[in-house]
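Here is the structure we will look at.
A single protein chain has been omitted from the complex, and every remaining protein chain is retained in its original position.
Let's turn to chain A:
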Amino acid sequence: MSDILRLDHVSYAYPGGRPVLRDVSLAVTAGRSIGLVGQSGSGKSTILKLLLGLMRPQTGDVLFDGARLDLSDRQMMRTYRKSVQAVFQDPYASLDPRQKVQAIVSEPLRALGIGGDRRAMVVAALRSVGLDGDILDRYPAAFSGGQRQRIAIARAIVAGPRVVLADEAVSALDLTTKVRVVDLFRDLARKTTLLFVSHDLGVVASLCDEIVILEGGRIVETGPTRAVLAAPAHAYTQQLLASVPRLPDFLAGASSP
């Protein structure tokens, strides 16, 4: 089987709260980038926390290469961390301001005890996100939001993960920067498998092969992105799509190259 990650009939409720996930099943398949779309309260962050191994579902299972993910199995979790890395929303909060780029990007290598020429691996990771290897001794404060997000992506890919989880990873970026970072994720999706969590349908549409629409802790619709957006079957997907502000008609193609 080629499912790297699976949620199998997962439900979750925070202590004393209503369920935030209800019977959610989804599969992250090697080579198919998948977009998880939902508004606030849809449960997308909770799914991500489960996939990051930060908590356990109350019912159902998180499966990794077909085996139940056991947070107390250190050997399994080591393999898991090597295989699954993440990029977060806020490029200003997700990088330690006291660490140099070299230390930040090489952190997964150290944590996972990956040997070899770490410096060369860091430089290679930085190059692959469009940054120069000569920034190793600089601090995050020296970089713009877009550059910081590139550094965060370099950190996520330095250990050669099979899956990259991205949590609203372009939402905080300006439009012109967003386009470039989305391009970078698109390149990344060719080398690894991407699970991209976002409230932004336009970004997911331009990036992901598959789309999963979440509402109130349930999956309401899922399928190939193009097909779902062209003919949304569920009323909620239709409402979501109809709510996205669109460019005026008179523009169509006006500024195309």
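Definition applied: a contact is a pair of C-beta atoms (placed from the backbone, for glycine too) under 8 Å apart; a residue touches a chain by one contact, two chains touch by 3 or more; residues count from 1.
To be clear about the criterion, contacts and distances are computed from a predicted model.
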{"item": "Protein that the absent chain corresponds to, by UniProt name, given \"Sulfurtransferase TusA family protein\", \"Cbb3-type cytochrome c oxidase subunit III\", \"CoxF protein\" or \"Peptide/nickel transport system ATP-binding protein\"", "value": "\"Peptide/nickel transport system ATP-binding protein\""}
{"item": "Contact with the hidden chain (one of A:G53, A:G130, A:G202 or A:G216)", "value": "A:G202"}
{"item": "Identified contact with the non-displayed chain, of A:S2, A:S25 or A:Q39", "value": "A:Q39"}
{"item": "Touching residues on chain A - with respect to the absent chain", "value": "39-40, 145, 174-179, 199-203, 205-206, 226, 229-230, 239-251, 254-257"}
